[in-house]
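One chain of protein is taken out of this complex; the other chains stay put.
Coming up: chain A.
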Amino acid sequence: MTFLIIIAVIAIVAIIWISVYNGLVKSRMHTKESWSQIDVQLKRRNDLIPNLVNTVKGYADFEKSTLQAVTDARTKVNNAQGPADTMVASDQLSGALTHLFAVAEAYPELKASNNFTKLQEELTNTENKIAYSRQLFNTTTASYNAKLQTFPSNVIAGIHHFEPSEFIAVPETEKEVPTVKF
């Protein structure tokens, strides 16, 4: 009888252990998935930028410095290592692009170009997706990190060496309207 009880207790503990462990793995996977969502959008934006630069270049008097800033920021995103650095670079690129589109307001022919409006929609879409996938990343990270700190999952996480995931800081300047000088 005692033997059966011991077996039963072991079985129950094993089941709890397995389900908590699987929950942690799933949670960690969610954070990785949401990071790769950001990554996909960053790559997409970097692919779109050469097209944009070429389209805008055609308009002879377009500010060279604005274009240069976009190209430089793009290179920085390409070379950045790790989520935190990448996002800092990405925010610079977002700023440069916002500036470019603000400047473009002064070029009616450019704005009338089909190619340009299409690129603008594509880039606005990617910018939005980056912002929203970042929000999602922080949500999934928060719920994963909460599991690492609460009982009983913290015990199991400790034994199996689950590392906490890092948040991405939301830039202070994100909602600010950039000042445009002509």
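Operating definition for what follows: contacts are C-beta pairs under 8 Å (C-beta built on N, C-alpha and C of every residue); 3 or more make two chains touch, one makes a residue touch a chain; residues count from 1.
In the analysis below, contacts and distances are computed from a predicted model.
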Omitted chain, identified by the protein name its UniProt record gives, among "FAD-binding oxidoreductase", "3-oxoacyl-ACP reductase", "Protease HtpX homolog" or "MetW: methionine biosynthesis protein MetW": "Protease HtpX homolog"
Among A:Q37, A:T71 or A:N145, the residue in touch with the chain that has been omitted: A:Q37
Candidates A:R44, A:K76 or A:K129 - the one touching the absent chain: A:K129
Residues of chain A (touch criterion as defined above) contacting the omitted chain: 37, 121, 124-125, 128-129, 132-133, 135-136
